[in-house]
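Take this structure, written in structure tokens, and hold onto it; I'll ask about it next.
Note that one protein chain is taken out, while the other chains of the complex remain in position.
So, chain A:
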Amino acid sequence: GVTIVYPIVYGNVATLLPQKKVPDSDHTHKWTVSVKGINGQEIGHFVKKVTFKLHETYSNPQRIVEHPPFEITETGWGEFELSIKLQFVEGSEKPVTLYHNLRLHSYEDDGSISTSSKNKPVQSFQYDELVFTDPPETLYQILTMHPIPTLPSKPSPNSLY
């Protein structure tokens, strides 16, 4: 009857590429999608590998990352939904899939794309919690060894979803 809750943050950062650098490709943005614990904590101790499934137009759309930091950096021009599958060190636990809509453009409040050129990077992150119910002994040890991050009581300046 033990439950361990581990909060994580996943999402992407995107920056506009300056035009001159790669003139012949139509990629306009550079983006990085990542999975981390909140407050930047690492999850490598209990996450064995993370599989990022990108859009099929990318070569090797299945990107596997086996050690922290669990992130993928790419360039592109369009927004799409990608899936993030976490597999845990304990083999008996089922992998967990998260979905994230890649954000490249900054939007106004009503959903229209903001026309004002902002050079600040666009962020889109989602908070979620991994709930481990009755974890096996090994996993339990691993989880309790490392400190579990807690949400700050005041809202942080992170631009969350």
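Going forward, contacts are C-beta pairs under 8 Å (C-beta built on N, C-alpha and C of every residue); 3 or more make two chains touch, one makes a residue touch a chain; residues count from 1.
To be clear about the criterion, contacts and distances are computed from a predicted model.
Undergrad: Leaving aside the chains on screen, match the unshown one to its UniProt name from "Exportin-2", "Chromosome transmission fidelity protein 8", "SWR1-complex protein 4" or "Nicotinamide-nucleotide adenylyltransferase".
TA: Protein name of the absent chain (UniProt record): "SWR1-complex protein 4".
Undergrad: Looking at A:7, A:68 or A:121, which residue reaches the missing chain?
TA: Spelled out, the listed residue whose C-beta touches the missing chain is A:7.
Undergrad: Take the complete complex as the reference. Which residues in chain A touch the chain that isn't displayed?
TA: Residues of chain A in touch with the missing chain: 3, 5, 7, 88, 92-94, 96, 98, 126-134, 151, 160-161.
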